[in-house]
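Before I ask anything, here is the structure I am working with.
With one protein chain held back, the other chains of the complex are shown just where they sit.
Letters A, B and C mark the chains in the order given here, with residues in each chain numbered from 1 onward.
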Amino acid sequence: MSVRKICVVVTARPSYSRIKTALKAIQEHPKLQLQLVVAGSALLGRYGNAVDYIESDGFKIDAKVFMVLEGENKTSMAKTTGLGVMELANTFYNLKPDAVVTIADRFETLATSIAAAYQNIPLIHIQGGEVTGNIDEKVRHANTKLADIHLVASEDAKVRVIKMGEDAQYVFNTGCPSIDIANKVKKSPELNFNPIEKYGGVGNDINWQTGYIVVMQHPVTTEYTKAKENVLSTLRVVHKLGIPAFWFWPNVDAGADGTSNGIRLYREIYKPENIRFFKNMIPEDFLRLLINSKCLVGNSSVGIRECAYLGVPVVNIGTRQQGRTRGVNVFDVSYNEDDIELAIKNRITKKSQIPSDSIYGNGNSGEKIANILADVALRFHKTISY
Amino acid sequence: MSVRKICVVVTARPSYSRIKTALKAIQEHPKLQLQLVVAGSALLGRYGNAVDYIESDGFKIDAKVFMVLEGENKTSMAKTTGLGVMELANTFYNLKPDAVVTIADRFETLATSIAAAYQNIPLIHIQGGEVTGNIDEKVRHANTKLADIHLVASEDAKVRVIKMGEDAQYVFNTGCPSIDIANKVKKSPELNFNPIEKYGGVGNDINWQTGYIVVMQHPVTTEYTKAKENVLSTLRVVHKLGIPAFWFWPNVDAGADGTSNGIRLYREIYKPENIRFFKNMIPEDFLRLLINSKCLVGNSSVGIRECAYLGVPVVNIGTRQQGRTRGVNVFDVSYNEDDIELAIKNRITKKSQIPSDSIYGNGNSGEKIANILADVALRFHKTISY
Amino acid sequence: MSVRKICVVVTARPSYSRIKTALKAIQEHPKLQLQLVVAGSALLGRYGNAVDYIESDGFKIDAKVFMVLEGENKTSMAKTTGLGVMELANTFYNLKPDAVVTIADRFETLATSIAAAYQNIPLIHIQGGEVTGNIDEKVRHANTKLADIHLVASEDAKVRVIKMGEDAQYVFNTGCPSIDIANKVKKSPELNFNPIEKYGGVGNDINWQTGYIVVMQHPVTTEYTKAKENVLSTLRVVHKLGIPAFWFWPNVDAGADGTSNGIRLYREIYKPENIRFFKNMIPEDFLRLLINSKCLVGNSSVGIRECAYLGVPVVNIGTRQQGRTRGVNVFDVSYNEDDIELAIKNRITKKSQIPSDSIYGNGNSGEKIANILADVALRFHKTISY
Partner (left out) sequence: MSVRKICVVVTARPSYSRIKTALKAIQEHPKLQLQLVVAGSALLGRYGNAVDYIESDGFKIDAKVFMVLEGENKTSMAKTTGLGVMELANTFYNLKPDAVVTIADRFETLATSIAAAYQNIPLIHIQGGEVTGNIDEKVRHANTKLADIHLVASEDAKVRVIKMGEDAQYVFNTGCPSIDIANKVKKSPELNFNPIEKYGGVGNDINWQTGYIVVMQHPVTTEYTKAKENVLSTLRVVHKLGIPAFWFWPNVDAGADGTSNGIRLYREIYKPENIRFFKNMIPEDFLRLLINSKCLVGNSSVGIRECAYLGVPVVNIGTRQQGRTRGVNVFDVSYNEDDIELAIKNRITKKSQIPSDSIYGNGNSGEKIANILADVALRFHKTISY
């Protein structure tokens, strides 16, 4: 029996939590061999050093690909992607995988897709078919059109991918692997670590033991110049409310420095006594922190996915998650400070009333993905279905 | 009245003939300013020096972008595209266009699309929605998903783009500008030049005055190693038939050297006395040569489009044009030599029976395109329609 | 009279202060036209936004070149340089300068040199012939061997460049343009601004009015992993001494984040009450701050050059300036904390005893450079002199 070499490219911290259990399942599958490529911001300290977590989780990294160009503008996003195509083309040329996996919709995922598709390597796209509100939207669907096989995270997404002209027999709803971790956490939800002791972070030694919220706000690319202004609004509200808060740093994007600078500035000047700032946590700890929180505030996709399954109330700010299928746990608000304040006040009282929702999977996605990868007929040639 | 800067990126000789009349119309439109970027193989002597024709047609070139990587494999296609993204990102950053136009489905057109879309420049895709049989298929539809506005060449294509989830009010059937040139040629079809005198070429001084065929065969990327073998089959048949033939060199692709080497080899060894080889001609002369020919042989898209309008019989070999809407002028065959021979013998007798077909436009596409570019609401933000 | 187009590439904040008066003189010279390219870290906020100072000084920028690759290792230095070659090759191709100027010895200056030399554009190297102790050493002399004309900053340097096999008639000692600014400051040395009011900075509102020191410590590339440790040593000493200190952020290098993180960490934990941290100042203000200080501590080349002319005592730490011609103002120490402490204590008492030294010029370098650029015979072809 020949073993399939499956090359998975992880380009950012959030992508890793969305694929981790699938990586494990691929690694353990007798008919599969994992080739793990860590690239882009996943290698960089100022975006949370995902690479360290990946290695400490016991994965062997087959190639590291540095490709992030500095620059506080959208041009650098394009150039990072161009460089990524060149670098990943080499990587695949050397690793000779039987299939390449590209994850979701971050801008640099198109680099993976092009490098694989142009070299006639079967391309598997994870988590296509969703809907959001900016460049991610274009990237995700372009990935779909370059991909040969689609592993989506919800029934909505499956329908959408098929409608786009993809052959239904190559579209599978596997749910999202991030729910696998949420599933594990949900089974024994106690907060079994002290966040400040374990992760340090900066800022005040907040009194989180009596209840806290979690904040995670990313820049939105098409509103580049507003990134700083928007994060300051949220900072002012959370500071004013005085509820103990764990605040997480954003990941890399064209506006990253806008948001980061906003946070750094506010911290310097106001030293908000109720906020503790973190770069990141291992996914399981992060979910444990969430399930024990009163509410998640910001625009992270974790609010849409994992929090639906965990039953955590979410104040989702702005347009970043626009269009994504969501559960009753999510309350959407604009960047208006009064709206955000009101929404947080409201949400933190709703914790007990939020049910668990399986729209993004049941907790066995990793395994499902590995099984499909082992059995599906690989192809690199397709035509639109209409 | 402010004038819109429309940046058109031409990356190859065949793309130029598909856009030429639109370039003219943009240039002459009072509400538009043309920014012309010539890139990729369009700059290179061994792919026909499209740049010289563009300049001799009176267009001013705003930027030349060298991006083609050498190498006889598919890796270089990927790397060329990656390099193209980086270079074109710069180009657009400096030219600051109001919209960027990417043409059709060659592999490097994705570079144009990414460089524009990631910088929030409205992207217009020309000739999406068609169907073919290899990497072009993936590239074309990925271009569609990155583009904001779609100018397609047939009703079939329009329906397909809308089905893919694009907003119908941003999808326009303009026909193909190549038909504009065909239209002009059809009005006064006489062969008013001596091909060998005007263009030289290499090989025998064939006796074309009493009737001839035209051959144009490109490599098919997903069948890389077969490119040489396939072109040799066609060479053997055309040589054996003895009909005077004008044979045109292929354009750049991963297999280009396979096909080119096949031709060069055959020429050296057999010196086929009935074949004259050309690098290329200006589009109008080429169409004039076609309308006066007995038949076009090979796998060029000219056979599908211009020849439909001109009423020229076509022997279309292999899978390259698979899926494209075609008229009664086209007869499809495999790479089998006997089939090709039979098909040519049959087609060359059918010249007078082929009607003109307007599936790809009526001869006013350039003007239509310019008018839409002047009036359409530009956007760089979209969501899928379902 | 034809005007020579002189293209100067500024890739970092410190390079700008070393060339500013020459830029002015080129701009004003009737026989010269300045083409200013700002590239690399000079464009980036986290390295001091040199571009803003350049623009506010009234220079028009002809091209901005983003080329810095993120990554906390030496690989990214190499890749930044490679990308720089590609980008600057384009830039020169488009600007068509009569000569290109590359400045000193930062790693990315080789990109400028290659992009010019390979395109047969006469290359002028500023500030070759010096001696230091790491990758800069190799880069500087490689620049010399690629350059056609050499404008050096001291007699020592001139001798050295000629010894390396360069034709003496193309080697000119112009002094360093940074001394031109120092000259202006020296003529009216009063501290005519409040540093904290004008530049903000972060940290305590230190009592600098009664005497202060200035600190500026850069990472040393070949001691990458030690960057953090080394900066912490200096921080501890300065903190312990309690003297009011203005501390300046380092510029970009492979170890930048090591040093920066060291500083950030120390600030967070110890909040040193006698230190105020700044990103940067306009060169004139910075020199004014220096001439009024008790001493400069760190490893900046400003200590070797401008401080020699200004008569400011310097504690020069470590190997970074090793080999550079220096005046009596400089006292060299290792990274040992006791040594640093003793040296600072000693130096701050020596202020009145340090004479002004003209080893790096007399204050008219900018003008000299412009005159040479206007009159020298340009060439792009040379052979070694022995």
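Here is the rule we go by: contacts are C-beta pairs under 8 Å (C-beta built on N, C-alpha and C of every residue); 3 or more make two chains touch, one makes a residue touch a chain.
This one's a predicted model, so the numbers in the text were calculated from it and none came from an experiment.
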Residue among C:Lys60, C:Lys138 or C:Lys198 touching the omitted chain: C:Lys138
Candidate in contact with the missing chain, chosen from C:Val9, C:Met86 or C:Ile317: C:Met86
Interface with the unshown chain - residue positions in chain C: 74-75, 77-79, 81-87, 89-90, 93, 107, 110-111, 113-115, 117-120, 131-135, 137-139, 141-142, 144-146, 160, 163-165, 221-222, 322-323, 380-384, 386
Touch residues of chain A, complete complex, unshown partner: 63-65, 83, 86-87, 90, 93-94
Residues from chain B at the interface with the omitted partner, ascending: 41, 43-46, 66-73, 75-76, 79, 83, 202, 257, 261, 268
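Note that only the chains that are shown with their structure count from here on.
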Farthest chain (mean CA position) relative to chain C: B
Centre-of-Cα separation between chain C and chain A, whole angstrom: 41
Chain B, residues touching no fewer than two other chains: 83, 86-87, 90, 93
